[in-house]
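Excluded from the complex is one protein chain; the other protein chains are retained at their positions.
Let's turn to chain A:
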Amino acid sequence: MNPSLKLALAVLIALEVSFTQVWTVNVALIAISLVLMLINHVTVKRFLWLTLVPLFFASALVWSLTLQGTASHHFLIVLFTRMFVYVYMGGLFTQTTDPLTLTRSLEQNAKLPAKFAYGFLAAFNLMPKIQAEVATIRAAALMRGQELHVWSPQLYFKVILAAMNWSDQLAAAMTSHGFVEGAPRTHAITVALRARDWWIFALSLVVIQVGLFIGLP
């Protein structure tokens, strides 16, 4: 499916689920996401992460609400399943979408300004660099007798300094390779937006509406 349309679909469904309370639709969405993830060969490790993290938070939320004793059973189930809908759909999206294709699609299909599209891509490509920088900062601190933890402000001060430096470097790199803000570009690889994509998009939304309508009390 076209990445931009896939993103729009995921966001729309998440929004609708946020404002309605139909747990059967939530369960159906979880099941569909699960099946699609299995088809797309998501690794077991990744899958466990996607399950255990929301399980912890959803359980904590439900437990605290139960202790308060004001929420109905129905509402608790809706909350519990909603959390999984968000995480599984997000997981399905990120696991089945290549960032570069998404960037190209956002630029070509969604007509997002190239500056934002490539800015997003650059931020994505920066991730491993940030991890290496954090390791270096922590090592430098240990050599001076200071232990920096994830909550130490100094760590963030240094990472932000480094990030500001990188953003200057990146702007220079883009300019030196001919990128000019707002100027038109050609596209070596076009991302197709086919009729089939629109059909999947529309049908999915219709099915959700029907499900929500039937499921509403």
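The rule we apply is simple: a residue touches a chain if its C-beta (ideal position, glycine included) is under 8 Å from a C-beta of that chain, and two chains touch if they have at least 3 such contacts; residues count from 1.
Criterion: contacts and distances are computed from a predicted model.
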Which of "Molybdopterin-dependent oxidoreductase", "ABC transporter ATP-binding protein", "Long-chain-fatty-acid--CoA ligase" or "Fe-S cluster assembly scaffold protein NifU" matches, in UniProt, the chain that is not displayed: "ABC transporter ATP-binding protein"
Contact partner of the left-out chain, one of A:Leu100, A:Ile160 or A:Ala202: A:Leu100
Touch criterion as defined above, residue of A:Val35, A:Leu142 or A:Leu216 at the omitted chain: A:Leu142
Touching the absent chain when the full complex is considered, from A:Met1, A:Leu170 or A:Leu212: A:Leu170
Option from A:Leu7, A:Leu121 or A:Val191 whose C-beta touches the chain left out: A:Leu121
Residues in chain A touching the chain absent from view: 100, 118, 121-122, 125, 128, 135-137, 139-147, 154, 158, 161, 166, 169-170, 172-180, 183-190
